[in-house]
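Please find one structure pasted underneath; my questions will follow.
Only one protein chain is missing; all other protein chains are in place.
Chain nomenclature is as follows: A, B and C, assigned in order of appearance, with residue numbering initiated at 1 for each chain independently.
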Amino acid sequence: MVVAMEPGATEDQVAAVIARLQELKFDVHRSTGATRTVIGAIGDTSAIETEMFEVMPGVAEVVRISVPYKLASRMFKQEDTVVRVGDVAIGGTQLVIMAGPCAVESLDQTRTIAERVAKAGAKVLRGGAFKPRTSPYSFAGLGEQGLEILRSVADEFGLKVVTEAMDRTHIELVEQYGHILQVGARNMQNFSFLRELGKCRMPILLKRGMSATYEEWLMAAEYVISGGNDNVILCERGIRTFETYTRNTMDIAAIPVVKKLSHLPIIADPSQGTGRREKVAPMARAAVAAGADGLIIEVHHDPDRALSDGAQSIWPDQFEVLMAQLRQIVPVLGRTI
Amino acid sequence: MVVAMEPGATEDQVAAVIARLQELKFDVHRSTGATRTVIGAIGDTSAIETEMFEVMPGVAEVVRISVPYKLASRMFKQEDTVVRVGDVAIGGTQLVIMAGPCAVESLDQTRTIAERVAKAGAKVLRGGAFKPRTSPYSFAGLGEQGLEILRSVADEFGLKVVTEAMDRTHIELVEQYGHILQVGARNMQNFSFLRELGKCRMPILLKRGMSATYEEWLMAAEYVISGGNDNVILCERGIRTFETYTRNTMDIAAIPVVKKLSHLPIIADPSQGTGRREKVAPMARAAVAAGADGLIIEVHHDPDRALSDGAQSIWPDQFEVLMAQLRQIVPVLGRTI
Amino acid sequence: MVVAMEPGATEDQVAAVIARLQELKFDVHRSTGATRTVIGAIGDTSAIETEMFEVMPGVAEVVRISVPYKLASRMFKQEDTVVRVGDVAIGGTQLVIMAGPCAVESLDQTRTIAERVAKAGAKVLRGGAFKPRTSPYSFAGLGEQGLEILRSVADEFGLKVVTEAMDRTHIELVEQYGHILQVGARNMQNFSFLRELGKCRMPILLKRGMSATYEEWLMAAEYVISGGNDNVILCERGIRTFETYTRNTMDIAAIPVVKKLSHLPIIADPSQGTGRREKVAPMARAAVAAGADGLIIEVHHDPDRALSDGAQSIWPDQFEVLMAQLRQIVPVLGRTI
Partner (left out) sequence: MVVAMEPGATEDQVAAVIARLQELKFDVHRSTGATRTVIGAIGDTSAIETEMFEVMPGVAEVVRISVPYKLASRMFKQEDTVVRVGDVAIGGTQLVIMAGPCAVESLDQTRTIAERVAKAGAKVLRGGAFKPRTSPYSFAGLGEQGLEILRSVADEFGLKVVTEAMDRTHIELVEQYGHILQVGARNMQNFSFLRELGKCRMPILLKRGMSATYEEWLMAAEYVISGGNDNVILCERGIRTFETYTRNTMDIAAIPVVKKLSHLPIIADPSQGTGRREKVAPMARAAVAAGADGLIIEVHHDPDRALSDGAQSIWPDQFEVLMAQLRQIVPVLGRTI
């Protein structure tokens, strides 16, 4: 951490900063220049609030040099993390496609969709049994019954299951029926929940919060990893911007940036990311071209009657066309599908 | 809801939209203009996703005329809601000041601060026993012990207690020791938690999410009210913008706007809202001048050594000066303090 | 335009809205429902401010059904606009690559770079002679001398020239030396300048403003087209978001969305869009995979010593690798390069 004093800072002000740093057990290096004094603090700053120093008299600026996440950082672990779920490996050379309905509505619906996406090359079946809804009056999912359907259908077609848990009371059920536990964007900074997930033994799909920075996202992953669960998959699902035409604005650059900052695999969700059916395929292609390790896509055989998010679900036929396009693109990245 | 068709929309496309609306039990009014057809749907659209219609062929735009919240709206209830906690009334003519440390650290610390803020005119003691922290390595609060301290000190100085619960496992404890349960910004869309709070019998202080729109904020209040708990106090605590000099950007206009849209009382948090001690007083004055029903302010007798958010805590002396300024401003609003 | 009255609106309030609409020469349709009255206004609303009606007593909401741009809209012109500059066609089946230094620094520098990008397949040479700089103390470009260098080098290697004009005093010079006139992001709503460009006879490359919506961007294009110049190429160059790791956040979804809303060609600028050299190639691939008609890329043979934006300029070797990757991707889009 570097504390830059103002040009006119007094010797007493400098001494107060140094004293405070020493009280916090930092190694202090003072550099007195022609116009200003700069103080370097060596030690673990990850639990320090830089604002505490910013408001001290005579301080011009405080900069934390090291990032506050450790276990999630590329610096801590050089090689890519590959999350394995049976024979599916996320973060390796194979592009992993997760697909299925937004919400599990019935056995028939789930079977119809799962059969098509499995045939087209998906490896993981997605589907919500617990649905976070902005309105208390909206369909909130089938609960355990939905999980049962999801698992039995997945098993039938040789797929793994990814599904959302909304709070700690859902964890046990998702562990029982699923393979990957999804954390929704609105829960990315639900710290109590993240701590519970650290104790969980299944891979976590951690969606980016809708206005989260990369650092906050990786700090959320740090919560899970520091709790003892290394198997975190990040998922870019669009951020909020001024533009309201699309539901969210996909930050495709997050993919190569986060792969540099962290060793964790990262996938993209072009369905939530755009909110519009006809934009799903272009953004899926873009995410893969930028280096995503996988995709999670909402597919519905009758999206106009979907109980949730029908507008962003693509038809099984569209999914097949997209898969064919992705097969053409992945060799550029040195990947298979 | 109004569905505007594109100028070149075919009769079949129009018929499909009408059929879909009727299937959802709407009363449909068709208006065929010179260049385009506009379809009005009368009925309860609060659980409808407008996106579902936006992607239908031939549709140009879909507009939900009514707001999706009902019980939280001014339309539903004309007169102001006044939340009463003993002899303290939030949303009435008196400006209610809540003050205290960011986190409860010890009995001594809490007593020292509570005595000063009570003497200066605060009616409610704030203080966190469960602290949401972006880093898993930061101080996370004293838990139940903190609640005990908070309540005993509040009782000593004739104050009420407002304190945060982070998840459902904290509710019972907060009910036992506190008077107002605070929901943090990061939990504003934790829908499972909001449902639990609807069953709770104590007033809820609902902080605005850091990138939430007014509609989303009021929908969060709707979750609580629709669950059976009418006593919701809204709290503007700053939103995220591009500017990083301040921790958040206080949206002071939220105060008069939300008071028009909703009957719920609204207070402001200039400590979280700015993140900087010397900006707390100007923003507190601004919030009151714009019509806030109250303020929640972090005060610390030794902020440089605060275990959490010291940089945004003001000194007891500064709090007294601010209270004197507010006493001069409130008559303009027809209020007392 | 649709004006929805509040449920309790009086007959006088409804009459006032209708009278105001008729005064503005609209055809008015009134629809009186069980709970509220909705008024439809048929006519040209492009010069109307909806806010004017929003503040009238009894009005709940006002919605402009039609978009305010006309000549730039897909509705006005169904087929894609192809902008031709000699034998280069932007918006056709060929992906057009524009490349070169951020700023023209010298003849040698420009020649060295132009030779490499031409050889690798670029068709247009980019380079700034007038540079908008946030600091008044930064290098602001070589002016006319820069334009001379740019054109002579472009001619030598069979390239066209795209270069920025910052205000009306530059237009004549850019017309003399260039083929495409670039409007920078900060000038996207410089309305005086846009009016002048409408009178100009050369194609305009219109960069998106850093916080502009799609509608504002297309309204800027509308200014140019309504002034008489149809040859507008849109350029997505990243928007401002909370994330500061990248200079801007590229909104890749803008590409398929704007292609649907408008007939104008759209290209992407991954250099400005990311501000970081190692992110240029992934984002260039993403933009092409999402359907961009072209790219504009900063290339420098000695970026560490570039006088402007060296950090986001790629090496000629990197440009060659990228071109090879793009050649593999474009067949998916039915394009050549």
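Throughout what follows, a residue touches a chain if its C-beta (ideal position, glycine included) is under 8 Å from a C-beta of that chain, and two chains touch if they have at least 3 such contacts.
Owing to the predicted nature of the structure, the values given are computational and were not obtained by experimental measurement.
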Candidates C:27, C:108, C:167 or C:317 - the one touching the absent chain: C:167
Absent-chain interface as seen on chain B, which is shown: 211, 213-214, 239, 241-246, 249-257, 260, 273-274, 278-279, 282-283, 285-291, 325, 328-329, 331-332
Sites on chain C contacted by the missing partner chain, in the whole complex: 20, 46-47, 49, 51-52, 54-56, 68, 132-139, 166-169, 186-187, 189-195, 210-211, 216, 219, 222-223, 226-227, 240, 247, 275-278, 303-304, 306, 308-312
Absent-chain interface as seen on chain A, which is shown: 2, 4, 6-8, 27, 29, 31, 33-36, 38, 40, 42, 60-61, 63, 65-66, 75, 240-242, 244
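Definition applied: only the chains that are shown with their structure count from here on.
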Innermost chain, taking as reference the mean of every protein Cα atom displayed: A
Mean-CA-position distance for chain C and chain B (Å): 38
Geometric centre distance via CA averages, chain C-chain A, whole Å: 31
Centre-of-Cα separation between chain B and chain A, whole angstrom: 26
Residues within chain B bordering two or more other chains: 240
